[in-house]
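I'd like to ask some things about the structure below.
In this view, the complex is presented without one of its protein chains, the others remaining in place.
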Amino acid sequence: MIGRLFDEVPRRGLVLLAGLLVVLLAAPWIANDYLLTVLIIVLYFAYTGQAWNVMMGFAGQLSLGHAIYVGLGGYAAAALYVHFGIGPWLGLAAAIAIAMACGAIIGFLAFRFGVGGVYFAILTIAFAEFARIGFDHFRWVGASSGFFLPVANYTRNDLWNLRGNPTMFYYVMLALTIAAFALCHVLLKSRVGYYWQAIREDEVAARSLGIDTFRYKMYAVVLSAGMTAVAGVFFAFYYNNLFPEQVFHISRSIELILGPIIGGIGTLFGPLIGAFLLTGLSEAMQELLTALGFDAPGAKQVFYGLCLLAVVMALPGGVWPWLAAKLGVNGRRS
Amino acid sequence: MTALLAVDGVGKRFRGLLAVDNVSFRVAQGAIFAVIGPNGAGKTTLFNIIAGTFAPDRGSIAFAGERIDGLAPDEICRRGIGRTFQLVRPFPGLSVEDNVLIGAMLRRHDPTAARRRAHEVLLRLDLFGKRHQPASALTLPDRKRLEVARALATDPKLLLLDEVMAGLRPAETDRMVSVLTELNRGSGLTILLIEHVMRAVMALAGRVLVLHHGAAIAEGPPEAVVREPAVVQSYLGAEAVE
Partner (left out) sequence: MPAEIYLNVAVSGLLTGLVYGLMAVGLSVIFGVVRVVNFAHGEMMTVAMYLAIVLFNGFGLDPLAMVVPLAAVLFALGYALQAGIINPFITRPEHSQFILLVAVALILVNVLLIAFGPDARNVQTSYSFASFLVGPLIIDATKVYAGSATVVITAALFAFFRFAPLGKAIRACADNYTGALVVGLNVKRLYALTFGLGAACVGAAGSMLVLLVDVTPALGPALTLLAFIIVITGGLGSMPGAVLGGVLIGLTEAMAGLFFTPSAKSMFSFGLLVLVLLFRPQGLLGKRLS
């Protein structure tokens, strides 16, 4: 069955993929602590980028307020843990449910009322801002002063409560990323995936072929929201603190779309490549600047902006399709 | 001979313009029925009403005995009406095969079965050799055939063709005519088409409806209709009949 999944991928691609997997699995032994934390960030952005990609790259709906799902997921699981002692793997259920409900509301409002394109993007921004201000006053989870998880010692790994050292978090994030990748691959090859692409390409034509575009757009939004919420849970338990100003801020929303845009919207590997490139290069640049004695908060963001500009102007399909062609892996756009 | 499609007293107004004015006709099962008339006569609006893009202000439309006026376009396709667009709308980023595959998936949820059906249709429409090309790379005649193939893949009982011959050279027109004839005779597909290319209309249609300013001014077998004075005056011009 697994073999069937990779029917159309050329041999060279499979070899590269296997190689990458081995490297990623072995990373904690090869890399130092700092590099490991960087890798965790890379995988985090690869995962959230993939989740966002489901809405944009597959179903064509531009969301610029995706941070709302990270925040809702994180706060939901954190609140259950801090107030009721419920572990994150169970809290996940609540996190996903709440985020999906929110996604369903946004999707329903937008699609029933014909809000699309740029207006939809602005609607998503408005909702995220709404959440940011709302949570600023939400005392049960700390309001603007922040919500904190008890930090346990890092010597013991408690997988159930997600308390432990970076290696544990690394493998959790890796597993999530691989799962997201696999899910998207399966979906793309299924009827749902094809219908999403049809909607993305031409919604009117899609309807004329019997596709209930409302239903499938809702699927995309709700799935994307749910997947992103999982990242939120991870975020909460990894960083152990949540501030509405940061978690729901529009910069977070923009950050998480950079990877897939630079890597390639709608492609399977785009978010991964994008996340690697972006985080890798920016960390390197940061190191360089500190070494030269510059301490410029905001330099990283300027760098992101320039990368985005460069990609949008020169490689509108993203880096991955271009790279895949060069590698002869035929990263066929879905 | 039962009517597959029954259009009764359909009217549609857009602000000040009466686009379709009390139009009624019936399309028999297995027939090829053409709608002709000058530009702006309301033909495409009529199609859009049948296909569900708009709901009629007045009148009703019945398909296989059931009312379909006011239903959404996707629901109408599911009931068995396929359509093409006057300005073709392929899925540009997808391959020719995937375009048709998506059509086939309406009735076959399994991608493999749908792909088989897509191949059948592509062979029929002479596009099999180009199936891996992106749809955006096709020439106009090929895009028109793709549009027909894609609609066909949904296994419709009735196919609405909106000016599918426009922009085709005579040889290509003849090819399309023969494909449509074969589909009609061989598979019993009912076809309702809007056309300006009279050559195709005369070759294909068993019955013709003429629209002018949104209203029906003539209906009947093509040879009879093209001779009616009202039709000659409003649309064809005397030379066409000579």
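So that you can tell them apart, the chains are marked A and B in the order they are listed, and the count of residues begins at 1 in each.
Quick note on the criterion: contacts are C-beta pairs under 8 Å (C-beta built on N, C-alpha and C of every residue); 3 or more make two chains touch, one makes a residue touch a chain.
A quick note: this is a predicted structure, and the numbers were derived from the prediction, not measured.
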Displayed partners of the chain not shown (whole complex): A
Touch criterion as defined above, residue of A:Ala31, A:Leu90 or A:Ile122 at the omitted chain: A:Ile122
Option from A:Leu62, A:Leu90 or A:Leu281 whose C-beta touches the chain left out: A:Leu62
Residues from subunit A at the interface with the omitted partner, ascending: 56, 62, 64, 109, 113-115, 117-119, 121-123, 125-127, 129-130, 133-134, 136-137, 250, 254, 261, 296-299, 301-302, 304-306, 308-309, 312-313, 316
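In the analysis below, only the chains that are shown with their structure count from here on.
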Between subunit A and subunit B, centroid-to-centroid distance (C-alpha), Å: 44
Residue ranges of subunit A in contact with subunit B within the complex: 189-191, 194-195, 197-198, 201-202, 204-213, 333
Sites on subunit B touched by subunit A in the complex: 51, 72-75, 77-78, 82-83, 85, 89-94, 98, 101-103, 105-106, 109, 111, 114, 150-151, 154
